[in-house]
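Below: one structure in structure tokens.
A protein chain is absent from this complex, but the other protein chains hold their places.
On to chain A.
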Amino acid sequence: MSNIQTAPRSRRNTELLLLLLALVVGIGANMLVGLDQDRAFDSDFFTQGVTLVVLVLVVHVVLRLRAKYADPVILPIVTALNGIGLAMIHRLDIATGDSAATRQLFWTGVAIAVVVAVIWLLRDHRVLRRFTYLSLIASAALLIFPLLPFIGMEVNGARIWVNLGFATFQPGEIAKITLAIFFAGYLSTNRDLILLAGRKIGPLQLPRWQDMGPMLAAWLVSIGVLVFQRDLGSSILFFGLFMAMIYVATSRVSWVIIGLLMIAVGGFVAFQLFPHVTARINSWIKAFDPEVYNAIGGSHQIVQGLFGLASGALTGTGLGQGRPDLVTFANSDMIIAALGEELGLIGLSAIVMLYVLLISRGIRAALGSRDAFGKLLATGLSFTLALQCFVVIGGVTRLIPLTGLTTPFLAAGGSSLLANWLIVALLLLISDAARRPTMTGPANGSRSPGDRPGRRSKSDERNTGSTEVIQP
């Protein structure tokens, strides 16, 4: 792995400037959406604008205090995306009389509070490595919760919700983070074992049979999510995450090929056996077939989205001037279609560009990171964001079947917003560790190697030594 260093400069002032620009984008969009209905400066607009400014500046100040060397562009990009999303949800509220924007604003507040807490309390991402196996257990619990009676809830055929009484939550969104932590911890420790060479076919170095276990387990979990929760999107996300991380850890193409073959087998079997998968694929391939278009749960939604994108053309109808509310779930699943209609190709490609920049900064943090765990975690988290964008935007534009993933930061939905902000908090911490100047001379000068083993008793070691848990 390469070892690229940046000059130790904090660059928080650059961040502040870009942040102000991002707030102008977000709040400007929110102003434009009401302009045509003469509702430009209603009370919603002011509450949303002021709350967003305050929340984001709090994160900025916390970064100045706690993670001085964090990447300067991650926060502005996410702020712009969150602001645009809030504006579009507000715009759809005006059309439908809903109050989704207020809920989204509340969840933005919750998410940012969690981000502040994580940056303030965690400080160093390497602490997470101790929780490798704990996060495996947490992931399993989070995936099983929605299947339990009473607290589990089924919405639109997918059983991925948990009813907390006062609110509903999708635990699967958090599971993608805990899974990334587990994979990063597991792969950074066991990389050498997985690297042991097996048979060779042509230029391909295949892994040994006994090392296929983790891959098989990840595959079975993804299939389980598909069968029991009927959530095609999360299923793809979990397996894709594992495949990307094992490829980055071992740099063996054979893992990717094996993974793709397993997806092909799983996908084909699912297409044959499960009606909800068959319906998804049908409304993708035969979208314009009148029979599929008129069927319940057919391609009506995706075709309406395509019509919206078409009427947006190059420059869009202008915020607040199109009819994106004609599409079902316009503010969550189909928010990309709504933005494409009102901002046009020029605006939509700007949004895609923001995602590209965000993900490239995540990968950059991984490249600069000095420990294998941080490298893998940053790669995994950035890849999660990338895969979500690909699956959602690909689905809306009918490149691939439409699945139930959410557009990060844009779509209405508290769990997704919270999870993606949490990813951002971790990326900020890893980039801070990566860009912080390296200490020269003895590290931790006060502790000499001799007294350290003695200072820690054996019982202490048992409690903190996560590496001890691993059995061959």
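Keep this in mind: a residue touches a chain if its C-beta (ideal position, glycine included) is under 8 Å from a C-beta of that chain, and two chains touch if they have at least 3 such contacts; residues count from 1.
Criterion: contacts and distances are computed from a predicted model.
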Tell me the UniProt name of the left-out chain, picking from "ABC-2 type transport system permease protein", "Extracellular solute-binding protein", "Monosaccharide ABC transporter membrane protein (CUT2 family)" or "FHA domain-containing protein". "FHA domain-containing protein"
Among A:S139, A:S188 or A:N420, the residue in touch with the chain that has been omitted: A:S188
Could you pull out which residues of chain A are in touch with the chain that's been left out? 4-7, 9, 11, 14, 17-18, 21-22, 24-25, 28-29, 32, 35-36, 38, 40, 72-73, 76-77, 80, 126, 129-130, 185, 188-190, 192-193, 195, 315-316, 318-319, 321, 343-344, 346-347, 350-351, 353-354, 357, 364, 370-373, 438-439, 442-444, 447-449, 452-453, 456, 458, 461, 464-472
